[in-house]
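There's a structure below that I have some questions on.
Showing just some of the chains, left in place.
As written, the chain order gives the labels A and B, with residue 1 at the start of each chain.
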Amino acid sequence: MIIVLKPEASKADADAILDRIEATGCKPLYMPGSERVVLGALGDERVLTALQLESDPMVESVTPILSPYKMVSREFHPHDTVVHIGDVPFGSKGFAVIAGPCSIESREQLQQTAETVQAAGAHCLRGGAYKPRSSPYSFQGLGREGLEILGAVSASLGIPTVTEVVDVADLDAIAEHADAFQIGARNMQNYTLLNAVGRTQKPTLLKRGPAATLDELLLAAEYVVSSGNPHVILCERGIKTFERATRNTLDLNAVPYLKQRSHLPVIVDPSHGTGIRGLVAPMAKAAVACGADGVMVEVHVDPTRALSDGHQSLFPSQFDELMRSLLPFVEAAGRTL
Amino acid sequence: MIIVLKPEASKADADAILDRIEATGCKPLYMPGSERVVLGALGDERVLTALQLESDPMVESVTPILSPYKMVSREFHPHDTVVHIGDVPFGSKGFAVIAGPCSIESREQLQQTAETVQAAGAHCLRGGAYKPRSSPYSFQGLGREGLEILGAVSASLGIPTVTEVVDVADLDAIAEHADAFQIGARNMQNYTLLNAVGRTQKPTLLKRGPAATLDELLLAAEYVVSSGNPHVILCERGIKTFERATRNTLDLNAVPYLKQRSHLPVIVDPSHGTGIRGLVAPMAKAAVACGADGVMVEVHVDPTRALSDGHQSLFPSQFDELMRSLLPFVEAAGRTL
């Protein structure tokens, strides 16, 4: 940790801080410069962070040297982690495709959509029973009934499933009917939920919040992993920026950055990442090319009748076409679809 | 609602959509232009929203005419709502000041801080028992013990209190020991929590999420109010932008905008909104000047020893000075402190 003092800091101010550093068992360093005094502290940065040295009125800035996450970092665990949803591996040589509707609306709707995406080659089925919506007047999902539909469709087709959890109270029911939890973007920093999911062994798809930095995403994953659940898949789904032409700005820089920093699998959601049906396919291909381990795509048997996110959902024929056009890029990446 | 069709849309496409609009009981309008066909739909926009017309492949854009929130809007309720925390009114002629530490660390720390802020003129005491932190390795609050300290300090000084709720399971305990709930920025779109708080009658301070638009903040408030709890105070606390000199960008435009659109009280948190101790006082004054109903300020009896947010916490003498320097601006605004 590097501590820069304010110009007005005296030698006594510096000594007081050096004493606090030494008292933690870390090694203090004193570096007087021509315009500023700089202090160093070598040792366990989490111990040093607890000192809250930036609170000292004589401190101008504090710069950590190490990343704030540990168990999710590649330094801690150099090899790629493979997470399985059902029997589908994420983070291995295969490129995994999750597809399905935004919301589960009825048995018929989900069954038809699931059959169509499975036939086209999707590996997992998505579908929301509990829908966090910006407006209280929007469709909020079928809840428990939706979960049961999801379980039934999954059983009938043998396709593993992912569904969003928004409340700790629903964890057991979701665990019973689905193969993986999804923590949605709005709940990425809902630590109650992260800790609860971390106490299970269920695979967990963790979506980046729309204003979360990549380090904050990794710290959110660290909550889950450090609570005991190592089965975390990271998901880039777009961030909020000034650009209004698209619903979000899909930050594909995130993919190689996360893969370099962390051993966890990384997938991309081009549906939310663009918010425009016609941009989903090109961005899914870009996700493959920059190293993602999979994509999650919204597909609806009839998007024009969808109760949510229909504008960004693919028609079945479009998904079919996407899977076909994805294949050469998956092969170019040296992977299998 | 205004629906612009794509250039390739046929008359039959337009008719199909007009039929769907008419079927809802709304009034359809057909406006053929030279380069695009535009459709109108007059009536209840929430019914129209449910049609999800933007999902239609022949639709280029859908623009609502009315705001998506209702009960929190000034059109629905023209007069200012006054919310009381204990006996302190928010949204009336008085300018309300909430002060206290980021986290409750001990009985002594909270008691001393509370006494000092009360002596300087603060109306309410803040202090967190449950602390959502980006890192699982940071101090997470004293939990239940912290709540009991908060209740005891409040009782000893007769000062009303606000504390953050992060989990529905803690609601009753918090309701017992504190006078108001705070929904933190990270939980602004935790709808489970919003609905649960909405089923109480406890005043609720709702902080804007760091990536939430003002309309999303008003929709989050609509969750609480439409669930039955009208006692909501909105709080601007800074948003995430590219600017790195400050922790957040305090969006004071929000204050007059929210006051014009909504009848709810609006306060400002210049501590999180700047993240820099030396910017808190000028931004508190700016909050008064642009029409805020109050401020919430982090103060610690010794910020250099604070377990969280010490760098942005005022020293007691600085808070005292802030209260003195705030007074002329409060008077200039025609209010009382």
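Here is the rule we use: a contact is a pair of C-beta atoms (placed from the backbone, for glycine too) under 8 Å apart; a residue touches a chain by one contact, two chains touch by 3 or more.
Note that this is a predicted model, so its numbers are computed, not measured.
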item	value
2 chains shown - copies of the sequence in the complete complex	4
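Keep this in mind: only the chains that are shown with their structure count from here on.
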item	value
Rotational angle, Cα trace of subunit A fitted to subunit B, multiple of 5°	180
Residues of subunit B touching subunit A in the complex	46, 49-50, 52, 54-57, 68-69, 132-140, 166-169, 186-187, 189-192, 209-211, 216, 219, 222-223, 226-227, 239-240, 277, 303-308, 310-311, 313, 315
